[in-house]
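All protein chains but one are shown in place.
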Amino acid sequence: MTETQTPDASSLAGLDGFEQLTAMFEGRLPGAPIADLIGLEGFGGERGAFHVELVPRHEHYNPIGSVHGGVIAALLDTACGCSVHSTLEAGELYISLDLTAKFLRPVTVDSGRLRAEGSVLQRGRRTALAQAQLYDARHRLVAHATSTCMIFPAG
Amino acid sequence: MTETQTPDASSLAGLDGFEQLTAMFEGRLPGAPIADLIGLEGFGGERGAFHVELVPRHEHYNPIGSVHGGVIAALLDTACGCSVHSTLEAGELYISLDLTAKFLRPVTVDSGRLRAEGSVLQRGRRTALAQAQLYDARHRLVAHATSTCMIFPAG
Amino acid sequence: MTETQTPDASSLAGLDGFEQLTAMFEGRLPGAPIADLIGLEGFGGERGAFHVELVPRHEHYNPIGSVHGGVIAALLDTACGCSVHSTLEAGELYISLDLTAKFLRPVTVDSGRLRAEGSVLQRGRRTALAQAQLYDARHRLVAHATSTCMIFPAG
Partner (left out) sequence: MTETQTPDASSLAGLDGFEQLTAMFEGRLPGAPIADLIGLEGFGGERGAFHVELVPRHEHYNPIGSVHGGVIAALLDTACGCSVHSTLEAGELYISLDLTAKFLRPVTVDSGRLRAEGSVLQRGRRTALAQAQLYDARHRLVAHATSTCMIFPAG
């Protein structure tokens, strides 16, 4: 593992949240292991609005023949979290306090590529509220979420 | 793949929800692919209350150094869903309408084996409300969820 | 109480949800007692999107000096519920299964007239998902909600 793949306090110290995400998705900083495990991809966005994609496969299924709610929650949580992350100033951190996911339609391999589009509804000094819509390949809304995050000074 | 690994209308028709779950976790019916993908294990319970476990690993991590909210949501959603599933009569199906997950403490590999304990708070004819607590190996509450499910007649 | 103030099966039978709401807010059908009790007013909208207003007063306060969360929840629940109601066909009923309210900013008498703007995000055959934003008189977002409703055939 090379030095550029290992973020540390010094490599992140000068970057704001949007710059951190950009460095991550361009491969200059390491990404999220969970993304490789379940197949999160297609990250992108701007300050205050981030999206992520996933192609549903049989390995994502619950025993009743559709994509497990946890995979859908992972997409929604990622879109909400990255949207908030992208608003952080250098020296700020965040944690997610909750995720309220609504499952609107069964998702299967026939749904095609899923895209979760997150955005920040409100950004206070100590908290932020984000939402995310999850669309299937035909752009039907299949799930929705809101998430409250808490903002901290780092260290 | 053998016949006993392939559930179909006939093999499930006579079983109620608890019997279906038992057949699944004893290997007589196929389980959930998602369980293999992310490492859900240690399923068990009774009618109206089910638990599931997972040992957190680095592959479950988000980029900020802890287990991704989607993995925690998957545990909570599974415990809630199986708890409701275990109350179904033969010929009934369910779907989850939502999951409200609360993240109370960061979860890392140091948290040790996680256990999500679900239970049904209310079971009506058409809906059910379930909750789940997620504990770490020291039995500290690290996350909580509620989930509303809709109940249907099959077919 | 006159006959026009007393709705019954026959007076509602031919109306769809939007027509029922219109009849109510124009005074041809009786409105909601809760509206008089807490001061809900300024109802209006179109099919799939309804708003409601309230002027905060000291009688709405909790003991810690701001408008009680229940009053804010009442505004959000009304905007979500009316938005779903306005999509009903003649012969359909609905009930709210839940309300997830997020409180973003303290509300006081200085907030001025509040306006909750609801809209339907998804309308299926058996369920609907609505959201509502609550704004203060300076059009700052002070609260947000989502609500899942179940749709039934009447009778």
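Letters are used for the chains, namely A, B and C, taken in the order the chains are written, and counting of residues starts over at 1 for each.
The rule is short, and it goes like this: a residue touches a chain if its C-beta (ideal position, glycine included) is under 8 Å from a C-beta of that chain, and two chains touch if they have at least 3 such contacts.
Only a predicted model underlies this, so the values are computations on that prediction, with no experimental measurement involved.
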item	value
Neighbouring shown chains of the undisplayed chain, as defined at the top	A, B, C
From C:Ala49, C:Leu75, C:Leu114 or C:Leu129, residue that would touch the chain that is not displayed	C:Leu75
Sites on chain C contacted by the missing partner chain, in the whole complex	24, 29-34, 36-38, 58-64, 68-71, 73-75, 77-78, 81, 93, 95-103, 106
Residues belonging to chain B that touch the chain removed from view	100, 102, 104-105, 121-122, 124, 127, 129, 141, 144, 146, 148
For chain A, residues in touch with the removed chain	97-98, 100, 126-127, 148, 150
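In the analysis below, only the chains that are shown with their structure count from here on.
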item	value
Distance from the mean Cα position of chain C to that of chain B, given in whole angstrom	35
Distance from the mean Cα position of chain C to that of chain A, given in whole angstrom	32
Chain A and chain B, separation of their C-alpha mean positions in angstrom	23
Chain C, residues touching no fewer than two other chains	100, 127, 148
